[in-house]
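Only one protein chain is missing; all other protein chains are in place.
Letters A and B mark the chains in the order given here, with residues in each chain numbered from 1 onward.
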Amino acid sequence: MPQLTARGISVEILASISKPLVEELADICKCGTDNFTVDCLNVVSVFDGQVCETFPFIEVAWFERGSEARDRIAEAITRYVRSVGILELEIAFKVYREDGYYVGGVPCG
Amino acid sequence: MPQLTARGISVEILASISKPLVEELADICKCGTDNFTVDCLNVVSVFDGQVCETFPFIEVAWFERGSEARDRIAEAITRYVRSVGILELEIAFKVYREDGYYVGGVPCG
Partner (left out) sequence: MPQLTARGISVEILASISKPLVEELADICKCGTDNFTVDCLNVVSVFDGQVCETFPFIEVAWFERGSEARDRIAEAITRYVRSVGILELEIAFKVYREDGYYVGGVPCG
């Protein structure tokens, strides 16, 4: 955690931005880069009766850290994704509660 | 948004109902059809020690619009999925907060 789960962005593109992006996010969250995971979700999208391109979307699962960190994270992700030519991106934060998150069976809160 | 993410329903079936379904959902939500995404998630399910069929399930990610819209959306999705012969379906709404949702790096709330 935080855990980034993307759809509509290829593995190659995600990999190409992963190192500097995660370094910047770790700096914002004041934690190590190895706290982050970046996963590319395998989905097939449909629209108007046909298979279509998947809209670029990243869900960030985290513990709530407030709007300043959230805004900066969203800005950084958007900037890196734009830098590789993907101009449209939506990002949603999914909040996990500390007492509902377990590491090795032990709750975080 | 709203974003429908399905498992246990094939891409072909989802595609076949996507056009009239999304039109009806857009009417309920009073927004354009292009606000919707319909994604088919690639999962493998297990039960009793073996791979099994995935239970048909759709998660609807949205901003909270109240129980009337929610009930009507669930009813419409259930009706379209039944119309293609899938009689069992569970639907869950996942609520994103407007201030935790970013379009082009800008929060929605």
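Following the convention adopted for this analysis, a contact is a pair of C-beta atoms (placed from the backbone, for glycine too) under 8 Å apart; a residue touches a chain by one contact, two chains touch by 3 or more.
Just so it is clear, the structure is predicted and the values come from calculations on it, not from any experiment.
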| item | value |
| --- | --- |
| Touch criterion as defined above, residue of A:Leu25, A:Val38, A:Val60 or A:Ile91 at the omitted chain | A:Val38 |
| Hidden partner interface residues of chain A, rising order | 1, 3, 5, 11, 14-16, 18-19, 22, 36-42, 61, 94, 96-97, 99-105, 107 |
| Chain B residues that touch the omitted chain in the full complex | 7, 41-51, 54-55, 57, 67, 70-71, 74-75, 78-79, 88-95 |
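Here is the rule we go by: only the chains that are shown with their structure count from here on.
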| item | value |
| --- | --- |
| CA centroid of chain A to CA centroid of chain B, Å | 21 |
